[in-house]
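With one protein chain held back, the other chains of the complex are shown just where they sit.
Up next is subunit A:
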Amino acid sequence: MTGILSLPERRFADEEVVDVVVVGTGAGGAPVLARLAAAGLRVVALEAGAPGPPRDHAADETEATELYWLAERLAGGTTPQPMGANNSGTGVGGSLLHWGAFVPRPDARDLRLRTETGRGRDWPFGLDALLPYLREVEEAIQVSGPRNYPWDPSRRYPQPPVARNQAADAMARACDSLGIRATDAPAALVTRDTEQPGFGTRESCIHCGACHQGCRNGSKAGGDTTFLPAAVLDGAEIRPNCMVTGIERDALGRVSAVIYREDGRERRQRCAALFLCAGAVETPRLLLHAGLCNGSGQVGRNYMAHVATQVWGTVDREIRPNKGYPSSLISEDMVRPADADFVGGYLVQSLGIMPVTWANQVARGRGLWGRGLTDYLAQYNRVIGIGINGDCLPYEENRLTLSDELDESGMPKPLISFSAGENEQRIHAHAERVLSRIWEEAGASDLWTLTRYAHTIGTCRMGPDGDDAVVDGRGRSFEIDNLWICDNSVFPSALSANPALTIMALGLRSADAFLGRLPA
């Protein structure tokens, strides 16, 4: 039987000044909590969502909406971003309860995009500063991957690669004949039974394909199967169903407590320091609502979303896209394509998909309706998909602001304006050509392209200078020295790699910085 994250019985009193309150238990919050607890600090994570034990998940897309952040957000700009199922989760474990577990490492060039191209923005440190943390995360959460990673021969993954599904097989063959390198994807899941401290057994991946509905046997890594049980072992408290709505400060302007709602009641937890890890929408919303840390005017700005173009086709055999780990093949050949008319680049991955998600994309993105729609939907078992994750430049005017409507938390609903720029459109166009070529080579017909963007990135960027960044390179706010941020919001640029591995590495690194363990 698979393990489970057991929440501790004991609860810190609200009046007790805990060392650190961590808001959010996702990719940023979970490793922060684990690291601080391991150092012996008294830490509490306040999590808006509910506990979701692996076995309670449901292999059904409608039921699984419980894993998404469903409080309404407003989407503006010329490419309004769907929220909810498209990009944000909730629960003890955050978005890693439903994520795809596709974990490429960031590319060193992407962190130096401005130096390389004059566009975008450099990170305040290079890949070498992150590398030890990336390796540590891969080990801690047990990433599976190929023996030889073509773009980084020195790399080793702790677990053997996951089985390829049919889309991956088709992509591998087609890439091979086109001379594009492709290999088994690094995936944050175990391919053999693995003991995880504090959790129990993570059973080997059973290729059920339901990663986005929550992994029912703990194979997939998430905070709930890895960092959070480790944190609990080390004495951390995780307080679910607690929505933080405010931050209190003392006479010196330092954080002294957080205000949160639990069971409809407002409460206050006192603390000596605060880590905001609520994600790139909720963290800036909270700061804007509280009126904090925004002397630079940067809170909410530079909202980014990865270019996430997909190409779908139909083949003359059954594919059954629900089967197998969804994104089991990767190509990094397009991280800097030779014929690029844009800066940056993208990763290619094969796709698996569940029918409601697919149908929704078809109806919205392909624009089909009527008989054409029902006829096409009937092709579900024969469709095959391939997609990308492409860099996105930061633009000041792509930003999150507070609307004048309130949601159930009593806070203003966020309004997120996002307009893809020319660089993003060029990446999309390039990807459309490459992906279509691959699928044509694979013998697919009736190809169509889904224009799509994914992930919520930016809005509280880190940087060397408090005039145009919200936190420094370690994650500490320039304005309030006991307020730290660690989640997808601190990214100064989007990178072509999917974000979660990097966020987890940043989590460990920021926690080390907080503990004074990072060299100056």
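One rule holds for everything that comes next: a residue touches a chain if its C-beta (ideal position, glycine included) is under 8 Å from a C-beta of that chain, and two chains touch if they have at least 3 such contacts; residues count from 1.
The rule is simple: contacts and distances are computed from a predicted model.
*Asks:* So which of "Serine/threonine-protein kinase RsbT", "Acetolactate synthase", "Maltose/maltodextrin transport system permease protein MalG" or "Alpha/beta hydrolase" is the UniProt name of the chain that got left out?
*Replies:* Checked against "Serine/threonine-protein kinase RsbT", "Acetolactate synthase", "Maltose/maltodextrin transport system permease protein MalG" or "Alpha/beta hydrolase": the hidden chain maps to "Alpha/beta hydrolase".
*Asks:* Which listed residue, A:Glu318, A:Asp341 or A:Glu422, touches the chain dropped from view?
*Replies:* Per the contact definition at the top, the residue touching the missing chain is A:Glu318.
*Asks:* Of the residues A:Gly93, A:Gly209 or A:Gly300, I need the one that contacts the missing chain.
*Replies:* Per the contact definition at the top, the residue touching the missing chain is A:Gly209.
*Asks:* Which one touches the absent chain: A:Leu111, A:Ile330, A:Ile386 or A:Leu415?
*Replies:* A:Leu415
*Asks:* In the whole complex, what residues of subunit A lie against the chain that is missing from view?
*Replies:* Touch with the absent chain occurs at residues 1, 56, 58-63, 65, 68-76, 80-85, 88, 162-166, 169, 203, 205-210, 216-217, 315-318, 320, 322-324, 354-356, 359-360, 362-364, 367-371, 373-374, 377-382, 403, 415, 417.
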